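Have a look at this one before I ask anything.
Here the complex is missing one protein chain, while the rest keep their positions.
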């Protein structure tokens, strides 16, 4: 009963990123395709394996937060599936010739959940708040190229940049920050109140958020978009393991689920009344190689490892058929931005060459290496044992060390990641994908201590370039440098696999893994 | 002729608990020591095409999500699981028992301080103590052993302390003191000798309990590092496949059950013998 719904809607979506880019509405609906004849009302029961640690879009970086908070909070733009930033709370925008000034016209008739109308003052306040590092937002870094945000008149804001940045609209999306009433954070305990009461402009309002239990959202009756959303309520239940989730799905207590481990599909694929769907994804599962760890500082050792890895086998062990092996770009962006694997170095397995490289680097007898995996990331266990076998063939003895996410993040942030699996995603834009991870310090974070001048220069050029064709060429060059010097080995993108009860209609899964699609979902009883 | 072994054997016969338990445990120890005699499969070799196969002649207990033989993993897991449990319980018996002996024998401020610390440890329910320690230190074998050895340390402490206190009042200890034997010597010679059986019995009684706590921590993902085969860890890996491939979870659970059963039978037999003395 698996319906292959892999959507590759990437091509041709890169044409309108220049000035006066109020895109034609025909390109793509906000949040997902509109339904023809939706039933209104009803409650959707959705199961989640990961509970968001909080709902504050300003101070929580967790992906589990973003997936849900975007239903309550909105940025100026929506991350179009095609990689294009579509105006959301913005209506249109203009870019100055030097690329340093963005004048954004705001949508009219928008009100906050608190009842007050949204104005340019609120927009300026919200983005000035998040970009100030003193306010402690993990997103502050993404907004650091903004010099000032000003309200020109009640429906116009002006963003001044220090350097041209072609991905500003995408940055003003729904990952970090959102538009909230001006002065919101001035009151005591405002951060915490976001877990009790929502103050955004989104289609759903927060009703209750109970730890280890559920999150209940209700329709925002004053939502600015006519006729949306279709559902009256969405009830997210947090389940600690997929066993109980699959049982609940099978017995009709849950209507919709996105499986974290795609191979769990087998357990429900034959159940009547359940529909399984697969969606292209922007996530990537790489091996990261921190150059601070010997002997990974030697580029030949990193290349040897890349040549010893069989991505296909690791993918099969981890997610079975529910994923795509990738070269140097996540599956969801490969059509638009990727360079084919055959045009990149170190992409196909070559044990002889790998051994020769190790010999050359002085590790002909092999060496011991520790691979870090994260507790709770199920795909990493089978991937780790598979990798262990593969690397043994070139004399590398791999020890597997499973750590808690907190420990892992600490290593990562202090730039001592060593040899580790990672699991991440970004918005569909190459600048947002690569810049902070791979640009040398201090402009980027350079978590892998790669410190590569050529790559950094390319990343700067790509960020400033607004011509789509030139931009694509620059990032193609970057991918070649990445593949040659191997700071990371991108293994595969796991498909987003969703299972829904037949009565759930018109749900679509956004490639980021975020639940935009719920705004367009309805239940047919 | 010496009647001793025969007498032993006949006593064993009279206590069926002890007999059955000992036979079961002997088999388990054999498996733990020589796992390769029991299976030709490797416990860690993966074979993705053979993933999630039901039990068959080739794979007696089926295979897991990366095609490893569950039977081989359970067999090799015996050594890992039993040695972690036996080792950590030994640590708690030695440290807890030693401190308890000293505390009961010498009394005074030492007894006060140690008693308070033990009370603190006892104020956490056993599994919660294990969860905090492994949760805080991270899921690694060393930390797991540390956590498990702390869990029942207070029990050994209390038993040894009570034993030492009752021994200290005995006339032979006073007699030994009066003929000028040093405290250290008395402690070693007399008190320890009399308290040791208590500790050994307690060791056997606690073994099945620590086994279950170990499995539980493994089940929560706080156990050994992959790909080490450990019963709790196999169970944890299987829980997500429970509808589709229940054999991954059934067999390591049965292994824990049978082992706990064997140990309980032995513990019960020993306790009875101790009581009848």
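Per-chain residue numbering starts at 1, and chain names A and B are given in the order in which the chains are listed.
The definition used in the following text is that a residue touches a chain if its C-beta (ideal position, glycine included) is under 8 Å from a C-beta of that chain, and two chains touch if they have at least 3 such contacts.
Everything that follows uses one rule, which is that contacts and distances are computed from a predicted model.
Enquirer: Given the options "Formylmethanofuran dehydrogenase subunit A", "NADH-quinone oxidoreductase subunit N", "ABC transporter permease" or "Cytochrome bc1 complex Rieske iron-sulfur subunit", which would UniProt use as the protein name of the unshown chain?
Expert: Not shown, but named in UniProt as "ABC transporter permease".
Enquirer: So which of A:138, A:164 or A:468 would be touching the chain we can't see?
Expert: Touches the omitted chain: A:138.
Enquirer: Return the single residue from A:217, A:243, A:291 or A:358 that touches the missing chain.
Expert: Looking across A:217, A:243, A:291 or A:358, the contact with the absent chain belongs to A:243.
Enquirer: Tell me which of A:211, A:227 or A:364 is the one touching the absent chain.
Expert: A:211
Enquirer: Just to verify: which one of B:168, B:192 or B:212 makes contact with the chain not shown?
Expert: Going through B:168, B:192 or B:212 one by one, B:212 is the residue touching the chain not shown.
Enquirer: To test your reading of the contact rule: which positions on chain A touch the chain that is missing from view?
Expert: Against the left-out chain, chain A lists 45, 47, 51, 53-54, 59-63, 133-142, 144, 176, 189, 191-196, 209-214, 237-241, 243-244, 247-248, 250-251, 253-254, 404-413, 424, 436-437, 445, 447.
Enquirer: Tell me which stretches of chain B touch the chain missing from the display.
Expert: 116-117, 119-120, 123-128, 131-133, 135-138, 208, 212, 215-216, 219-220, 235, 239, 242-243, 246, 249-250, 253, 256-258, 260-261, 264-265
Note that only the chains that are shown with their structure count from here on.
Enquirer: For chain A, which residues count as touching chain B in their complex?
Expert: Result: residues 241-243, 246-247, 250, 261, 263-264, 266-268, 313, 316-317, 320, 373, 375-376, 378, 381-382, 384-386, 388-389, 400-404, 407 of chain A touch chain B.
Enquirer: Any idea which chain B residues touch chain A in the complex?
Expert: That would be residues 44-46, 48, 51-52, 65-66, 135, 138-140, 221, 225-227, 237, 239-244 of chain B.
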